[in-house]
Structures are given as C-alpha cells and as structure tokens.
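Every protein chain of the complex appears in place save one, which is left out.
Moving on, here comes chain A:
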Amino acid sequence: MTLNSPPVDAHGHDHGHEAHLAAHHHGTLKSYLIGFGLSVVLTAIPFWLVMGDVLGNKQATGLVIMAFAAVQIVVHMIYFLHMTTAAEEGWTMMALIFTIVMVVIALAGSLWVMHHLTTNMMPAHDMIRR
C-alpha cells in the first residue's frame, strides 16, 4: 500500500486543514461578546415591542420584529457560527445560499398557495362562522 515515490498532496490539504481549523472555528472572546451583546439587544427589543404594545399597530409591530429576527440570524451566523465567504473554499457559503433559496421557495410557496386555497375554497360552514 505504499507508493514508490512520496505522495504529492497537490491541494495542500495538510496546511489548509490546520489553517481552516484555526481560522474558521474559533472566534475570539471579543467576537463572542459582541455577538452576545447584539443578540441580547435584538431579542429584547422585539419582546418589548410585543409585550408592551409599544407601536400600537399590529402589522407594523409584526414587520419590525421579523426584521429584527432576520438581523439576529445574520448576527448569529457571523459571530457564533463564524460564517465567512472563504470557509471551506466557499462551499459552506454555497450550501447556505442554496439552502436559503430552498427555504424561501418552500416557505413563500406554501404560504402563498395555501392562502389562495383557503380564500377560494373555504367551505360554506366556515364562511358562516366567520
């Protein structure tokens, strides 16, 4: 099971492995604390908005808390999951983008189709009750 000549690692995996372990998966104390601080603020504000009924408008509150959730997800991705475009030669980001596309299609598609189904095919007894 040995080669006559020493195996040449054309892709430089040995170096890449070490560098990737060091660079990709450890944040610093500072980055974790920044992420935590941002998360606390981004969590506390939506709870405050809903529990205190601060805006007085349900639709506006709904949109604002969804925006906060989106920002907080990005914060977690960057500061806790250490997402970068360079990690794993970009494959992590590619997988993430693909997943986001799938999630958007699945969520938006389901909600859209089922909403129309409900409005157009609501059974008679349901209409009366509403």
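One rule holds in what follows: a contact is a pair of C-beta atoms (placed from the backbone, for glycine too) under 8 Å apart; a residue touches a chain by one contact, two chains touch by 3 or more; residues count from 1.
Keep in mind that, in the parts below, contacts and distances are computed from a predicted model.
**Q** Can you tell which of "NADH-quinone oxidoreductase subunit H", "ABC transporter permease", "ABC-2 type transport system ATP-binding protein" or "Cytochrome bo(3) ubiquinol oxidase subunit 3" UniProt lists for the chain that's not drawn?
**A** "Cytochrome bo(3) ubiquinol oxidase subunit 3"
**Q** Among A:V54, A:A86 or A:L107, choose the residue that contacts the chain missing from this document, as touch is defined above.
**A** Missing-chain contact among the listed residues: A:L107.
**Q** Applying the definition given at the start, please give the residues of chain A touching the unseen chain.
**A** 1-5, 7-11, 13-14, 16-17, 20-21, 24-29, 32-33, 35-36, 39-40, 43, 46-47, 50-51, 58, 61-62, 65-66, 68-69, 72-73, 76-77, 80-81, 88, 91-92, 95-96, 98-99, 102-103, 106-107, 110-111, 114
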